[in-house]
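Handing you this structure, nothing more for now.
Omission of a single protein chain aside, the complex is shown with its protein chains in their original locations.
The block that comes next holds subunit A.
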């Protein structure tokens, strides 16, 4: 697994090499989405949301600094609670801290190891499932000095988790080394009404995603273009050629209606004539008979 990553990093470096040598190099603190699956866990089955807008610049920046930056490893714990019980340790997140040359710190390479439920915890969880109550988790709000200002709490109805085993999905929103919020829940949908369903396996399969803030697109600035256009002068923008229908639909529709009307009338007319003729023959019938007579 690790070797694959190294290879991937090398390929990435090679691929990104052109970005390093020339082009705009922003010294802004840029943030990116990073996702790393859980060790031993299968790769996420669903596409992860990624920011594609400023991706090349972002990666370039990261690479540029990587030589200077120092890494250090940290761990922080995940606590859980069943309903309104007290929190107890449930697992450990481990990650590397990247310190940028401008002082910012971010987390990368997040891994998560989940403790298995003890028998007592299993019992508690079963109770939650039966009463359709909340399973709650919490994280420190600062990973360097836990718990920081306060704990980040998140909860989910326990009945949302069981599938084959117990599936959970974390999206941890970070700002530097601070945890802002965690979106916690089942990786898929949780249909309502929630039905009681016990898991087959009492083990967790967890998916974790680290998320940083996206950059807003800047407001477009057209001033120069407009000025340029004015300088250009003579070029008159041709109105785009419209189709015949787009041009004359307002005439065509009434025309169509009139034609339709005419046709229906014309359809009616022969009918009337036809009936008239029938009547004529009927009338003529006796006379001819009389003649024959």
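Please note the rule applied: a residue touches a chain if its C-beta (ideal position, glycine included) is under 8 Å from a C-beta of that chain, and two chains touch if they have at least 3 such contacts; residues count from 1.
In the analysis below, contacts and distances are computed from a predicted model.
Between the names "Multifunctional methyltransferase subunit TRM112-like protein", "Histidine-containing phosphotransfer protein", "ER membrane protein complex subunit 1" or "AP complex subunit sigma", the one given in UniProt for the chain missing from this structure view is "ER membrane protein complex subunit 1". Looking at A:152, A:166 or A:210, the residue that reaches the missing chain in the full complex is A:152.
For the options A:119, A:189 or A:265, the residue in contact with the chain missing from this view is A:189. Contact between subunit A and the unshown chain involves residues 28, 31, 84, 132, 134, 136, 141-142, 148-157, 160, 169, 171, 173, 175-176, 178-181, 183-194, 211, 213-223, 240.
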